[in-house]
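A single protein chain has been removed from this complex, and every other one stays in its place.
Entry: subunit A
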Amino acid sequence: MIGGLFIYNHKGEVLISRVYRDDIGRNAVDAFRVNVIHARQQVRSPVTNIARTSFFHVKRSNIWLAAVTKQNVNAAMVFEFLYKMCDVMTAYFGKISEENIKNNFVLIYELLDEILDFGYPQNSETGALKTFITQQGIKGQCQTKEEQSQITSQVTGQIGWRREGIKYRRNELFLDVLESVNLLMSPQGQVLSAHVSGRVVMKSYLSGMPECKFGMNDKIVIDKQGKGGASDDAGKSDLGGGSGKQSIAIDDCTFHQCVRLSKFDSERSISFIPPDGEYELMRYRTTKDIILPFRVIPLVREVGRTKLEVKVVIKSNFKPSLLAQKIEVRIPTPLNTSGVQVICMKGKAKYKASENAIVWKIKRMAGMKESQISAEIELLPTNDKKKWARPPISMNFEVPFAPSGLKVRYLKVFESKLNYSDHDVIKWVRYIGRSGIYETRC
């Protein structure tokens, strides 16, 4: 199991050091600093073995988090734990920075004591932790016996992510379908790979212990329901927006621990008692019938040894009534670029020498439109034999629909003990499609 956990700043100074196991000596702290943080060559693996001691590290801005062990631990678990640790810290004090860590070191030690026992991760749900680990540190004494046992049963219980007795005057929930669409396209316009990785993020402000049931246009479910089933949900279908695809094939999905996985496995129904506040209900991945919101058509021509001509056309490919936002096209330029002239019809384009790229920004663009940029790039003559690698042209954007075609069909809420029903809950659904790695080779 995890033998110890260290947090360093960018210089390699120790900010937090907690050792759980006797086999980890004090020199382990230094070993990591010397061999990884101060290593002359950039370390090329997140797992490093130094003198039979294994170090796992992740970096958040310029802070290093390292877990140490001498045993054959579950490596995936260690990394999941480190991420979780980051989440917990962020939930408590915001951004993970040297200053914040120093300001909260007592709290961090307290957390580390609670969520890792003898190197075994324990309950690390912030919702539960916040009930008894507080920055005031005085809550311990003024709790009543009932409160105490409620805390412990929540921390160890089946529903560790939600406490009892939550009350809202207005029961409300927000569903965000956030998708990132990834594309790798050849210069000729052939899709080399494309997939959507999506998340359904839920913000719930619901009283009591509500049972929820979530439904979407999952092909397997829709096909199973067959002819009659579709009309039942006709009333709810206005929740969705976007274009008119009936159902989508989901390659795979994973769920927050509140979802009853065995039920999903047998009936493919998604039922759960949600945590209070914001959390990620599910993640999914699709690869079939993806709506690619933009098409990039590059044209690069080398004119002699000292000049390049670049022309890039982008085409938007969705309903004309919808608007894409925050569009940014990044056209890489060779390292020996001396000057760039850009002409674009829409938006603003700039050559950024420090990033070796022309960055073209467009605030808004409707569907089924087209826009183009052309640039002349002057090159310094070099005797470098190595050819320019021609990195792909990448693109960023945001569109108000789900490129996978996913639609929320319903989210039903049942709370039998309290006197509110599904109809009283105010529900909001929003779809946002963003570019993930959206690249076209040139």
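Keep this in mind: a residue touches a chain if its C-beta (ideal position, glycine included) is under 8 Å from a C-beta of that chain, and two chains touch if they have at least 3 such contacts; residues count from 1.
The working rule: contacts and distances are computed from a predicted model.
Visitor: Pick from "AP complex subunit beta", "Enhanced ethylene response protein 5", "Globin domain-containing protein" or "COP9 signalosome complex subunit 3" the UniProt protein name of the chain that isn't shown here.
Guide: Choosing among "AP complex subunit beta", "Enhanced ethylene response protein 5", "Globin domain-containing protein" or "COP9 signalosome complex subunit 3", the correct UniProt name is "AP complex subunit beta".
Visitor: Decide which residue listed in A:121, A:215, A:277 or A:347 touches the omitted chain of the complex.
Guide: A:121
Visitor: Of A:54, A:171 or A:204, which sits in contact with the chain we cannot see?
Guide: A:54
Visitor: Which parts of subunit A face the unshown chain closely enough to count as touching?
Guide: Against the left-out chain, subunit A lists 1, 13-17, 19-23, 26, 29, 44-47, 49, 52, 54, 56, 58, 69-77, 79-83, 99, 102-106, 109-110, 113, 117-118, 120-125, 132, 135, 137-141, 143, 145, 148-149, 151-153, 155-158, 160, 184, 192-193, 195, 197, 251-257, 260-262, 264-265, 280, 282-283, 285, 385-387, 389-392, 394, 437, 439, 441.
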